[in-house]
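This report concerns only the one structure given below.
Yeah, one chain of the complex is gone here, protein chain that is, but the others are all in their spots.
Labels A and B are assigned to the chains in the order they are written; within every chain, residues are numbered from 1.
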Amino acid sequence: MKILNQVENFFGIISKKIGKHPIVPFILFGLVIASIGFLPHTGLMRWGTMGVFAYIVIFTVVAMGLNLLLGFSGLISLGTAGFVGAGALGLGVFINLGFPFELAALMVLIIAGSMGALIGLFSLKVEGIYLAIATLFVGEILRQIYTQLEIFGGQAIRIGAIRFFGFIELSMINQFQRSILFLLITTMMVMMMIIMHNIVKSKTGRALMAMSRSQHAAQAMGISLLKYRLTAFVLATLFATFGGIMYGLYYQNVPTTAWTLDLSLFVIAMVVVGGMKSIYGTFLGVFIIHGIPNLWLKNYFGDISYIFSGILIILVIIFYPYGFVYIWYDLKRLYIKHKLRWMKKQVIKDE
Amino acid sequence: MFGVHLLFDGVNTMTDLLRLLFNSLETGSVYALAALGIVLIFRTSRTTNFAQGMIGTFNAYIAAFLMLRYGFNIWLVALVALITAFLTGIIIDTFIIRPAAKVSPISKQIITLGIIMVIIGILPWFFGVDSMTLPRFIPTAYSITILGADLRYNTIFVIAVSTILMGAMFWFIQYTKWGLATRVTASDETTSKLMGVPTKTVTMVSWATAAMLGTLAALFVAPRISVFSNMLLTVQISAFFAGTLGGFSTFFGPVVGAFIISFARNFTQFYISDIWGNVLVYTSILVFLYFKPYGIFGKKPTKKV
Partner (left out) sequence: MSKPLLVLENVSMHFGGLKAVDNLSFTVNEGEIVGLIGPNGAGKTTVFNCITQFYKNYQGNIYFVKEDQSLDLRDIDVTKVIAQGLVRTFQNVELIPDLSILDNLLVGAHNQFKTGIVAHILRTKKAREEEKTLKEKAYGILKFLDIFELKDFYVKGQPYGVMKKIEIARTLMSDPKMIILDEPAAGLNDRETDELEVLINEIKKQYKTTILLIEHDMSFVMNICDRIVAINFGKFLAMDTPKNIQKNAEVQEAYLGRDE
């Protein structure tokens, strides 16, 4: 009975609030992205393009985690790549040890999350550039471990097909299954977007912002720096690691040498260029930093395409210091201005 | 695993020790040069310059290219590279850093990432994709042997040049009018500007100097590892670590940090293990930082409630 009631309530809510409910746009957005997973079958899109979009989807999750740190908590991490690596490589290690996928993912998240907590503790002592470089230390330590430790397989870990719930097997090699995998990671991205949205709109999001905007006011309002520094780093780490798990899930072949400072810097660039504090902005940032060069520029310019990406980053930051997503407001303003001008003209004509 | 090497007889140990000492002093000098460049920019422009290594690499490419194409000797191409480094610094400051003056510190760091990408794109376009080499300033043949350990004249040269250069810089910063301008710009740019300190010139010269320091570091490591786009990666990361360990609030702290890191790395790698040496050093520095968060010489910035 109770379940029935809940179902009824659920549909009642849907019919009433479908336009207003905050998660609806995320789901619509997810549906648009998910459609990319099926375009290659129709011949409208190359398989490689889908691979680029998979990367964008994965790194949107990673960058959202960093956005929680950078945009909301005013903290920085140069160790993001290390945790993405932890997710992807850790998943591989545990699966190859014979763990089921779900358990492997959970264990990786727990391990990485506790490392995030340690960094959070550290951040209570250290600030600014010192904290940034402390996280760089962590990233470097992780990178060294990945490349040196035998358990990570030297150059790369091959996961092979991933088995869900013990019986549904999905492999990268089969084209149909690859589309399903794409759908799966897109679903995961939408889920993480909703989680992010719910966190930043809650007491936690407000506390993180209070902590970074005015530490003293935050303390006077009862916000514990210890708790929220930890929260910020644990969340960022979990998002990064989750992204890593998605990476392992989709590509199923994880290199050990890819998790460098450069990658961490790219993730920061994604957040800064796309838009601090904005979920869609994060996606936009990943698209600009990774998508544009890999989808178009590289085809025409090869390695020189880096010049364009570099100039793009510099220009976006100089002209849109809060992120490119805020171009939306400029466009709106422009539109209103033109509309007003047009209306004035009409009035003059009428007279 | 621990201490296995120490069981060797005395002479060998001594030789190893000296070899490590010379090696550490040389790499330490290179790290120190790079660290000094990073601190200089951090203090005057309030930004972490991730492009420090790449700017040095770019100018090392110029040197290697000139040598390959026109057969100039190392001294001449080094001179040219330092001049182009000076210009690179000025160009970057004028066209990129200054227009972004109002941008937040984190965004500024990402701008330096943009600079890295531009340079990565330029390298193959200007210089082709073949890897190049640069010789030592003084050929390897010239060396003396102390207790069985080779000490190359080039090593002495690297250490001497770095020491003299850093000494000169400290003297300049501490005792000259322009040095004073640098220090006050570093401590409070707005007030300095109001007091008539030419902060723009200070920042520009800092970028130029930092670029030259980075280039020198690149020229010094190039013979060991050849010239390629990521040649200064380790140097740059070590320089960041040196700055943190020594403390970014002084100019000499990072230099001390650079030597500590170079020594710690070389010795742990040799006496403990190649694989775990770095991990061990980094972890112990992290632990150290937990207790002394602003480095050996750094001070905690004060805040008002």
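The definition used in the following text is that a contact is a pair of C-beta atoms (placed from the backbone, for glycine too) under 8 Å apart; a residue touches a chain by one contact, two chains touch by 3 or more.
Computed from a predicted structure; not experimentally measured.
Q: From the list A:Ser179, A:Thr204, A:Ser264 or A:Asn294, pick the residue that touches the absent chain.
A: Hidden-chain contact among the options goes to A:Thr204.
Q: What is the set of subunit A residues that contact the non-displayed chain in the whole complex?
A: Per the touch rule, subunit A residues meeting the hidden chain are 195, 198-199, 202-204, 206-207, 209-210, 213-214, 216-225, 231, 277.
One rule holds for everything that comes next: only the chains that are shown with their structure count from here on.
Q: So in the complex, which bits of subunit B are touching subunit A?
A: Residue list for subunit B touching subunit A: 42, 48, 50, 96, 99-100, 102-104, 106-111, 113-122, 124-125, 233, 237, 240-241, 243-244, 248, 275-276, 278-279, 282-283, 285-286, 289-290, 293-295, 298, 305.
Q: Which residues of subunit A touch subunit B in the complex?
A: 70, 76, 122, 125-127, 129-130, 132-134, 136-138, 140-141, 144-145, 148, 216, 261, 265-266, 268-269, 272-273, 302-314, 317-318, 321
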